[in-house]
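The structure follows.
Omission of a single protein chain aside, the complex is shown with its protein chains in their original locations.
Up next, chain A:
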Amino acid sequence: MRPLHALLLLIALLAAPTFAQAQLTQVPGQNSPTTKEQVPLYVPQDDKVIGRVSIPDEKLAVLVQPEGREWREWRTHTLRLVIGGLAIGMTAVLAGFFLYRGTIRIHAGRSGRLVLRFNGLDRFAHWTTAVSFLVMALTGVILTFGRPLLIPLIGHQAFTPLAEYAKSIHNFVSVPFVVGLLMIIALWLRDNIPEKADWVWIRTAGGLFSKAGGQHPEAGRFNAGQKMVFWSIVLGGIGMAASGYLLMVPFAVSGIGGMQIIHVVHGLLAAGLIAAVIGHIYIGTIGMEGAFDAMGRGEVDENWAIEHHRRWYEEQLRKGYVEGRQPAE
């Protein structure tokens, strides 16, 4: 037995350095970290009850965020009040104005001669933006007011697919909206730069309240009211698009507090734009005779052009865009 023990001891002694060496030169696993920096510990810098989490989602290091209560108040009450209040208020004001003034007629009646006002590209840009805006306004309103108004009517099972489609459509239609908005800026920015004559229009409120009619401050291609609509749509639209895309990629640029603020901005701009567009649609349709032709067929009646945009009409006359009249020398 003794020689056997000695042999075993010898084998063990010989093998020991090999084992030790094997442990020393052990290759780390493919995914195991080799430096301290590779071990992810997320320590976000923010202003709430925040600690450290060892999971790769730094949002979750926020232990308590009491701002959620204010956002809840905004989402469940303020947002609905602002959007609904502005839309209904604007409609009521317009109804009152319609009762007071009725449809604003072309004072001199229709001449039958047409002046080119918006070419095909102008109208394509306008209607791309307009249809996208209306679709997004409708789907946004469904998501905002659906729970108190639609769920009692159609039930939860039917409202969920509606809300789901509304959300997807709202997101995807933003693309044509931005395309149309950029075209509008490129096409009409030149004619919408504020000028001195706009003060006259603003002081006289564009002659909107002169019941006798026929009183129109002189205006170029766009009067001050139209310029205000232009800048609301352009600035508001840019703000809506920017905030909307940030909402679509949550937490890409900010933490939870930032997302709440972005949502509030999106909602406030939406309320303002919906009210502005209601006014825009009113004056472009039943509010004024001959106005819809501008964006509908692209050509307006000569007398409408003379009454509302004399300076622009004279330019068109010089360029020869007035049907049946020779360019003036």
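One rule holds in what follows: contacts are C-beta pairs under 8 Å (C-beta built on N, C-alpha and C of every residue); 3 or more make two chains touch, one makes a residue touch a chain; residues count from 1.
The rule is short, and it goes like this: contacts and distances are computed from a predicted model.
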**OP:** Among "Daunorubicin/doxorubicin resistance ATP-binding protein DrrA", "4Fe-4S dicluster domain-containing protein", "Basic membrane lipoprotein" or "ABC-2 type transport system permease protein", find the name that the UniProt record gives to the complex chain excluded from display.
**Re:** "4Fe-4S dicluster domain-containing protein"
Original post:
Which residue, A:Arg75, A:Arg123 or A:Arg310, contacts the hidden chain when the whole complex is considered?
Top reply: A:Arg75
**OP:** Consider the whole complex, including the chain that is not shown, and state which of A:Gln65, A:Thr129, A:Ser243 or A:Asn303 touches that chain.
**Re:** A:Gln65
**OP:** Can you work out which residue in A:Ala95, A:Leu143 or A:Ala186 touches the chain that's missing from view?
**Re:** A:Leu143
**OP:** Identify the residue among A:Val131, A:Ala242 or A:Ile256 that touches the chain left out of the display.
**Re:** A:Ile256
**OP:** Identify the residues of chain A touching the omitted chain, counting contacts across the whole complex.
**Re:** 43, 49-55, 57, 59-66, 68-69, 71-72, 75-76, 143-144, 146-147, 151, 156-157, 159-160, 163-164, 167-168, 171, 247-252, 256, 259-260, 263
